[in-house]
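Note that one protein chain is taken out, while the other chains of the complex remain in position.
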Amino acid sequence: MTVLKAAIIGGGNIADKNHIPALKQLPEQVEVVAVCSRDLGKARTLADAHGIAHAFDSTTQLYQQCAPDVVVICTPNNLHYPQTMEALEHGCHVFCEKPPALNAQNAREMADLAAQKGRILAYNFQLRQTPEWQLFTRCKTDGLLGDMYHIKAHFLRRRGIPGWGYFTNKAMQGGGALMDLGVHVLDLALCALDYQVPDSVLGNTYDFIGKAGGKGLMGDWNPATFEVEDAAMAYLSFPGKASIMLSASFALNTQVDKDRNLELFGSKGGVKLFPFSLHTELAGELADVQFPYLEEVDIQLKNTAAFLAACAGKPSNVCTAEQGAILQEIIQRIYESAG
Amino acid sequence: MTVLKAAIIGGGNIADKNHIPALKQLPEQVEVVAVCSRDLGKARTLADAHGIAHAFDSTTQLYQQCAPDVVVICTPNNLHYPQTMEALEHGCHVFCEKPPALNAQNAREMADLAAQKGRILAYNFQLRQTPEWQLFTRCKTDGLLGDMYHIKAHFLRRRGIPGWGYFTNKAMQGGGALMDLGVHVLDLALCALDYQVPDSVLGNTYDFIGKAGGKGLMGDWNPATFEVEDAAMAYLSFPGKASIMLSASFALNTQVDKDRNLELFGSKGGVKLFPFSLHTELAGELADVQFPYLEEVDIQLKNTAAFLAACAGKPSNVCTAEQGAILQEIIQRIYESAG
Amino acid sequence: MTVLKAAIIGGGNIADKNHIPALKQLPEQVEVVAVCSRDLGKARTLADAHGIAHAFDSTTQLYQQCAPDVVVICTPNNLHYPQTMEALEHGCHVFCEKPPALNAQNAREMADLAAQKGRILAYNFQLRQTPEWQLFTRCKTDGLLGDMYHIKAHFLRRRGIPGWGYFTNKAMQGGGALMDLGVHVLDLALCALDYQVPDSVLGNTYDFIGKAGGKGLMGDWNPATFEVEDAAMAYLSFPGKASIMLSASFALNTQVDKDRNLELFGSKGGVKLFPFSLHTELAGELADVQFPYLEEVDIQLKNTAAFLAACAGKPSNVCTAEQGAILQEIIQRIYESAG
Amino acid sequence: MTVLKAAIIGGGNIADKNHIPALKQLPEQVEVVAVCSRDLGKARTLADAHGIAHAFDSTTQLYQQCAPDVVVICTPNNLHYPQTMEALEHGCHVFCEKPPALNAQNAREMADLAAQKGRILAYNFQLRQTPEWQLFTRCKTDGLLGDMYHIKAHFLRRRGIPGWGYFTNKAMQGGGALMDLGVHVLDLALCALDYQVPDSVLGNTYDFIGKAGGKGLMGDWNPATFEVEDAAMAYLSFPGKASIMLSASFALNTQVDKDRNLELFGSKGGVKLFPFSLHTELAGELADVQFPYLEEVDIQLKNTAAFLAACAGKPSNVCTAEQGAILQEIIQRIYESAG
Amino acid sequence: MTVLKAAIIGGGNIADKNHIPALKQLPEQVEVVAVCSRDLGKARTLADAHGIAHAFDSTTQLYQQCAPDVVVICTPNNLHYPQTMEALEHGCHVFCEKPPALNAQNAREMADLAAQKGRILAYNFQLRQTPEWQLFTRCKTDGLLGDMYHIKAHFLRRRGIPGWGYFTNKAMQGGGALMDLGVHVLDLALCALDYQVPDSVLGNTYDFIGKAGGKGLMGDWNPATFEVEDAAMAYLSFPGKASIMLSASFALNTQVDKDRNLELFGSKGGVKLFPFSLHTELAGELADVQFPYLEEVDIQLKNTAAFLAACAGKPSNVCTAEQGAILQEIIQRIYESAG
Partner (left out) sequence: MTVLKAAIIGGGNIADKNHIPALKQLPEQVEVVAVCSRDLGKARTLADAHGIAHAFDSTTQLYQQCAPDVVVICTPNNLHYPQTMEALEHGCHVFCEKPPALNAQNAREMADLAAQKGRILAYNFQLRQTPEWQLFTRCKTDGLLGDMYHIKAHFLRRRGIPGWGYFTNKAMQGGGALMDLGVHVLDLALCALDYQVPDSVLGNTYDFIGKAGGKGLMGDWNPATFEVEDAAMAYLSFPGKASIMLSASFALNTQVDKDRNLELFGSKGGVKLFPFSLHTELAGELADVQFPYLEEVDIQLKNTAAFLAACAGKPSNVCTAEQGAILQEIIQRIYESAG
């Protein structure tokens, strides 16, 4: 098996803690050859910390000097589109952080170019690799759930507006709680419905708390520069009548600090994802099933491996370019509905 | 104070256990003078059991012989409209069971006729009288919640398709879980938003489990004659951007047997209704407030008293004819959206 | 359907609270025509309390005057044998309280005579009618458990030596905790193994606490007249290698006041009976299944109905004469092993 | 005090993590001078890791070059016998891992040779050093328990067939769950009965799950090479009527992942060992006693110290050669009973 | 045994629900012959309800016509003194409700007159009959506690100012929370210290909440007529250095609705009374002992029986006249300390 050469674009935390460590654990498939960041010092430090040969502050140099097979994009949201397009143009496979892009049009172009170039473009939705999601998939495949017809998905924080980074900057992030948190559970919900495109989308966004300020549980934020939504609610209706209720918040006056979950209802059984429980009929009685021994896994490692499997033409459950385009379009329709 | 003469139309359980006992506890305001049912024997038995003078099987006779001031309508949903119209035409105040009618047009006509006749028409949504709802109202009035902008309301049963009555008969009930259960929590949610009319409504209805059959927790139902929805999901968006997520089910593969609750989110505080908890900031910190000594009350008695207060021209929190018309219109829009 | 005429022999609590009320709820199948007790006053009082026509203090008179179709025997253990034999001789079906008899020889004769006379002889092991046991049976039938190979069965009390009746009198009871309590769970365990006869039996009995005296939780007992075992432990090994561990106590220095349970282990799944839980593999993972909506039933009513079904030649899960003989033989082998 | 010279035979985990660290913490009594393993590299690595002078792959060389006073045997079960015999022949004290041997005959010879040579042979049953067992012993000595007459002992795993080592190899291990797990709790149960020899032994062994395969919680095992019992059940009856119920499993369809416990019943009090609770009468009432401040101890260190105390002729609670022979005989009788 | 003739003085709840039912259950010792109340109708009603022959509204008539042997005084606190003195003058035994009197001087005179007349005067502190207090006494007697040296006693309500009766009227009650609630736990604490007289008493009383008004949990009270303390705190120091911390409240901003408990510390063991737990050393370890099977008893029945035992010259644990005088003196010293 050929060992692919990988380059990392972006010198922040997600590169340092997630992508590089995962890639380093798969030496038979991939070798990280370069890190590229606008801040050369940051790139250098990161490269040194992980024993990576090259550091750049220009992607032009990167492509000239290293000719990577694979590019991993770990930059702010507004850079996903241009950097992915550039990488595809250089014939690279691309593993891009979520969300795909700032808008539907960009995500569509990215998918189209990947198809045209015959390269893998994938997005890093790691929750697909949780043992809970794997078990849901197995239950669905084994026929324990019947037809899936309704999903409640939420990713809520009570006062979790990040006090660092660009999370409240609209131009760089494209949005707030929906763009940063909601996409994770929306991706799973869409998987459960085989990534259909919804007929109708209705939603609202809010910024009462973000703009008013208050006690922060993830650092202090500045209400004066808060430009995104602190909460987004939406309803999606699909061709076969299936539906999704989606809730995402950075800040909401709810009891729980952080709450991320999905409930997935099928004609024969329903699942609550975290912790996993199955509700169905067994032996003629209503039954609740627990699976107490699900093993914790390194979800980033598994998702990186899934991306590499796709690159190698093997079966993979990574989020595809096409799925990313559909997801981004739905996000856009929610924002448009919210006005 | 004049003692009003009241007549009961409908000889079933709701008359026997709810309305008549409540009216009997308010003798200074009202006297029950007659019971009317299609089945004269039933009417007679009920009247005797409660010491009521007259029993009829014809409303014509009822109005001729008793000239009631107040009519309480406890019949199946399809009779609410004709019987209310008849009572209003006879100049009576009307206390009608929920839902108001089978469709929006009927409920609108009922409200218009009540206005024209200068009579009180009210609907029996008793949850408004729970101590939890009263406390929510007090918190809202005292400014503890700020602007209300999102409400999650649900009334879910796992396998609670009633094995008796007409609950699965579409012609008589007009619908299933939404019509029977969803209306209760929708009424509260609408109250929290000052009973605005939504801009947009999106929803779906399902009948997988109802039509497939299975283990029943409220008696056995017949899947072959199951004509209504076993679950309904909807999203309402209001002019000022507020939103409601509504879920109702007779049958759903969820863990909990019966689950009825509302979460109401405002800019300064949020409330979970059952059991009541308030989530806000106090003394500069995030605070969760419990009220452990809420007193249980007889919600039917309080709602009947509220209706009579309205009849006497006093302040009342009973569901008005106008509110009933708005509610019924929303129900209809949900069904239309669901197709 | 013919209505059978039933006579009750024995005027104690078990007749008054269990058998007569159950029989009275099945008027289309059976009519209680007489009560017979050594104490005529007791018989009379009982008959009057339940609206039963006849009372006797002699079974001879009973058979002469009433010619019952069915006899229910609710007397002390030492009378089960002679009264059952007499009833069978009179051509009656017999529903006899547990345990079958004082020894294996008697129980064998009872079964043989019933077979010879073509009459139903059954024993009142009501735990067979619990919803938990019914669900176990359904799980076993549906193949969820595989081959059953080990059962732990216990019925333990910490200080539950009854302070009334003949429970500590060896001549009348034939034994102590094993005879009174152990038989219930042993019967279920044997059912799970299709009522095979064990190859080997090893057991012990104790009377330390019974003979020493102390604090009683079911009244005060007299250590000076304590003649039976306060605890019995046994192990049964069956032809196909299956095994049962059996524990029964009136008194044992354990934490729990009263503890009655079975754990039943099969090759594919295991069950803990109270509260019912199933432990197996599902969707490739170890799964624990709860059934939260088992309905409480009147187990005496169901067992009486099962006996009557047997009398009517219908399928029945009541404990048969043959099973009772096997059970009694095992009890005897345990006592013999204990020495 | 003379410092004894100790040699370790066996280069696996138990030597590395248990015995050597314990010995190193007792430098005034013992010095580890050598490690011996069939794999010299392993011996060398282990010796270096712990700062031990010599490493061998031959016991002959070991005895020639080092002349140890003490030998600690940490090899697979089938080597316990020959290596212990050899060590005793060389005049060494021997601290041998459990179980003593593959069969009763070998364990008996080992005890006899130790007695003949006047050397200490002891087995490493560390549970004797748990604070719970120490407290049980103190309660028994203080008369809080009276006469001990029944013990329930179990060591159960749900799917704990080890996926490494020789645990499923009959020739090397001599057995499965009973040999590996059951011996620990059996040793304690026998201590509670003063290590009497039972009159009767009845037992069964099973391998349904081991041979069928499935989800493993301690790694994956190979059902094709599974040769031992995955579960063993036994009942022991003793001269004074006392009894032990013993259960051990690598795999059983039970709820709990790992469950190791003993309940010990005496005439005056009973004990549940983990967590320790005492059930008795106090001040004329039934009392449950908790001891919430038992201190955690290093049970291997304490057991090693107990072995060295025995070597020094001091009082010791370590498992003696004679006890090991009795234990091994009982194990053999269980296997013979199981057929 | 002579059956004593008893008269009840006071026609309220405590007579109706406590004293008369208890006396009626002891027919071999006592017969209730009369009820006396200022309100003759009330006396008549009560007498009829319980099948008592005579009813009076004058104690003069009572003594003339009935010549009772025993008088039970169930009137407001301010009547305890005159009515007890009158009864003793008539040669009656007296069972008087708590507290003994409005002040120390009266209670002392009552005790002196009882001694002079050779009659039993006892006070109805029923908590002495709880199984918890009986067990404490047994533990103390059995030496499990050593020397008692400190007691924390409290009887706290959060908003339990009674909305009925005279509880907030100083002239009739003599005080508030201390007089009504505190006396119960103070009596037990004094028993534990053998009813010594304290050297020093320091205390405070408060009425912030009582005078401010607010939400009531035992009905609504009128802050305008609130004359007593809503909370009292005190510390008592005894000759042998023992001490009591006493807290009583009708209203206090604490979490618990109603909280009544004692902690009693001795040199060898300590007891928390409700639920009973013993904290000591056993088998060389710190031990917590629970007694899970204490039997509920009818504490009024037992206390009435204890009073009658005293009348019959038998051992009794009822609160004596002398103890009542000591208690009342302490109460007075607390109020004086509080100023």
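Which chain is which? They are A, B, C, D and E, in the order written, and residues in each are numbered from 1.
The rule is simple: a contact is a pair of C-beta atoms (placed from the backbone, for glycine too) under 8 Å apart; a residue touches a chain by one contact, two chains touch by 3 or more.
Quick caveat, the model's predicted, so the values are computed rather than measured.
Residue E:235 is the one among E:166, E:235 or E:293 that touches the chain not shown. In the full complex, chain B contacts the hidden chain through residues 135, 138-139, 142, 144, 278, 282-294.
Interface residues of chain E facing the missing partner chain: 146-147, 149-150, 152, 158-159, 200, 202-204, 206, 208-209, 212, 214-215, 217, 231, 233-235, 237, 241-243, 245, 247, 252-255, 263, 265-270, 272, 277, 279-281, 284-286, 288, 337-339.
Residues 159, 215, 217, 257 are the ones on chain A that touch the missing chain.
The criterion applied here is as follows: only the chains that are shown with their structure count from here on.
Look at the contact of chain C with chain D and you find the same residues on each copy: over half of the numbers used there are shared. Residue numbers of chain E whose C-beta contacts span two or more other chains: 292-293.
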